[in-house]
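Below is a structure I'd like to ask you about.
With one protein chain removed, the remaining protein chains of the complex are shown where they sit.
Each chain gets a letter, A and B, in the order it is written, and its residues are counted from 1.
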Amino acid sequence: MAVTKPTPARRARVILDTMWSSGTGRYALVVLALWALVALVSLFWTPLPLLATDGYHVWAAPSADHWLGTDGTGADVLSWLMAGSRTNLVIAGLTVIGSAALGLLLVGLMVARSTALASVSVAVVDALISIPTVLIALLLAVPFGASAAVVVGACSIAYGLNLARVARPAALLAARSQYVESARANGAGGLRVLVQHIVPNITPVLAVQLSMSAGTSVLAEAGLTYLGVGVGAGVPSWGHSLSTSVKLINVFPLTVLWPGLVVTLVVIALNLFGDALRDAGDPVANPLLREA
Amino acid sequence: MRFLVKRLLLFAAALVGVSMLVFAALRILPGDVAVVMAGTNASASRVAELRAEFGLDRPYTVQYLDWAGGLLHGDLGMSALTGRSVAAQVGRRAAITFPLIVMSLVVALAVGLPLGCAASIARSPRLRGFLRVLAIAGGAVPALWSGLLLLLLFGRGVGLIGLFPSQGFPADGWSGDPVRAFASLILPALATGFVAAAGIMRYTRSALDDIASDGGPVDMAMACGMTRTQAMLQVGLRLATPQLVSVVGLTFASMITGVMVIENLFALPGLGALLVGDVGNRDLVAVESELFLLAAFFLILGLIVDLTHRALDPRLAAGEEE
Partner (left out) sequence: MPERAEQGENMSQNNGVHGEAGATSTSTASTDASLNARAKTPKGGNRAGRSGNGKGPKWWLWSLIAVIVVSALVVGVNAFFTNKQNGGNGSASTGGTAAAKQADTVSIGLKLAPVNLDIRHQSGSALEQILIGNVYESLVSRGSDNKVHPGLAKSWEISDDGLTYTFHLNEHMTFSNGDALDADDVAWSINELKANKYYNYDQVKNLDKAEAVDSKTVKITLSAPDSNMLWYLTGRPGLVYDKDGTWDEKTGALGSGPYTVSSFDPSDKIVFKANPKYWGTEHKAKTENVIIRFLPDDNAGINALKSGDVQVLSPITATLAEPFRKDSNYVVKEGDGSDKFVLAFNMTNPKLTDKRVRQAIRYGIDHQQIIASRGGVDSPLGGPIPKVDPGYEDLTDLYPHDEAKAKQLMAEAGYSESKPLQLTLTYANVYGTELGDQLKSQLKPIGIDLKINYVEFSTWLQDVHTNGDYDLSLVDHAESHDFYKWATPSYYYHYDSKEVQDLYAKALAATSDDEASKYLAQAAKIVSEDAPADWLFSWRVTQAYAKGVSGYPENLSQTVLPLWQVTYTPVK
């Protein structure tokens, strides 16, 4: 791994090319690009304004005016899904940042040189991991009300813990390696060791875990909003669209299809993205990267 | 032996930590059971009286010690609101949640194990690729969504082919008509099981791959005249057993919380509904004990899995002890 590093731009280019050349990677890239694009477009334009509700035409079937029909307030489903994509994008992004921060902090503690500190943090993480994401969200929703922040908070905590547990073995190997010993001997502090030596060694795990947690945040948003503690009323999100239509599944079974489909396609893409990124970014697996 | 003692000590420490954390987290929440009980006609003095009656006006340390002391005696406390013991409430709900989890696990194993083996043994890159995508896609489907799809396909009254009861649990539960009770868990079990199957599949594949790439046993079996498939299934799978046991254990544990949304979608009065309801009512003693039970269950399961794993695979014990 200690090869001389090519410029980051070139590296990124090679990684993207490699991902693009595999079917799954290409699918992931296309879907994610579309997601970002739709989110961007929805900032300026949606087929109909979000607040164009019409109580006399609720749960309408798809038509020329409403391509995907209307929801329980008579608003346009397509417009709400488009606008929902930016809420979910923000939630996913913030969850990745949040869980990475918490996860790395915990990893740092778990591989700390003080055995007491390390084993206590391992035990605490093990125990805390048992608290369901849903419950963390329920608790957070009490003071903050149902909002995107609750989803981000709950996901960051839950996936941060998960990340810490998954990344610990690799981090431990790195932390006990010779070069960390020598870095420490040279007076490097804990934070520097973490950033400079441990993080690069767990990058593959990080890539998979973080894109997975982005995907799971989309699922969690849907589930939590369904339970009434996710994104609240008045804010578009995929979970909002999904959960309002679930309630009427006995009468209008098909309205639930669209949001469900969007969520599934995006989550699959995010998971594939993680795998593809790991494969493409791993010099052992990707010969092109070695050549670069 | 030293390992066991160390694990047990950690286990105890974790339990104490969890109990404190759960207790503290719940006290921060605004609203309490007295307000909920008093309702929309209540005066402030009425709420204060109820608070005193429930002992909510005592210092936190006293309340904590009271609760934790009960736990030490195996007493999970009484729900302030329903006046029933928490243990009885949990037991009643578990009679739905546990069968559901076991059924989901059966589905997950029945689907995930064969596919995982296939993914490892298959030589065609296309097939391998297909199975890999299947595993990832399977894990990506929200249970809410797969549950909905199953309902739309097979739910009676809702779906295209109304095969299974859709939502709800029969009136008399298991004692009334066990067959119907069982039938009403089928769709939810399939919904959670399929998603979990993706995980089992991935893990089986990676465990078998490790053993195959390790050379040794599988090669030896093949040298003795087995085909590669036979060698993998008979020798490889046996060698992978310890790891598979761990997976099953952890899948089981994570399902307890994972079925919450599915229980809600299928309107099953299980543990998930209990927790959500108790948090909503700020029935703090009940929530504390339920969360504590959950954490304890996870930890115990982790412990058991660890120990079984070691018992089945002595190499590990030798490896970590140094």
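As a working rule, a contact is a pair of C-beta atoms (placed from the backbone, for glycine too) under 8 Å apart; a residue touches a chain by one contact, two chains touch by 3 or more.
The structure displayed is predicted, hence computed values, not measured ones.
Only one of A:L34, A:A183 or A:L248 touches the chain withheld from this view, namely A:L248. Of the options B:L56, B:L76, B:L100 or B:A135, the residue whose C-beta touches the omitted chain is B:A135. Across the entire complex, the residue among B:A198, B:A221, B:V235 or B:L294 in touch with the chain not shown is B:A198.
Contact with the undisplayed chain is limited, among A:G84, A:G98, A:P204 or A:P259, to A:P204.
Remark: the omitted chain is touched by one listed residue; of B:Q63, B:T97, B:S254 or B:S289 this is B:S254.
Taking the complete complex into account, residues 18, 21-22, 50-56, 58-59, 72-75, 132-134, 141-143, 145-147, 155, 158-159, 162, 165-170, 172-173, 204-205, 208-209, 212, 215-216, 219-220, 222-224, 228-229, 232-235, 240, 243-244, 247-251, 267, 271, 278-279, 282, 284-288 of chain A touch the chain not shown. One chain of the complex is left out; on chain B, the residues touching it are 30-32, 35-44, 46-47, 49-50, 81-84, 89, 92-93, 110-111, 114-115, 118-119, 121-129, 132, 135-136, 139-140, 142-144, 154, 156-158, 163-168, 170-171, 173, 177, 179-180, 183, 186, 192, 195-196, 198-200, 202-203, 205-207, 209-210, 212-213, 229, 243, 246-247, 250-251, 254-255, 257-258, 260-262, 264, 266-267, 269, 273-274, 277, 279-282, 305-306, 309, 316, 319-320.
The rule is short, and it goes like this: only the chains that are shown with their structure count from here on.
Look at where the CA atoms of chain A average out and do the same for chain B: the two points lie 22 Å apart.
Of all residues in chain A, only 23-24, 119-120, 122-124, 126-135, 138-139, 142-143, 215, 219, 222-223, 226-227, 242, 246, 249-250, 253, 256, 260, 263-264, 267-268, 270-272, 275 touch chain B in the complex they form. On the chain B side of its complex with chain A, the touching residues are 6, 10-11, 13-15, 17-18, 21, 25-26, 28-31, 129, 132-133, 136-137, 139-145, 148-149, 151-152, 157-158, 253, 257-258, 260-261, 264-265, 272, 275-276, 279, 291, 294-295, 297-299, 302.
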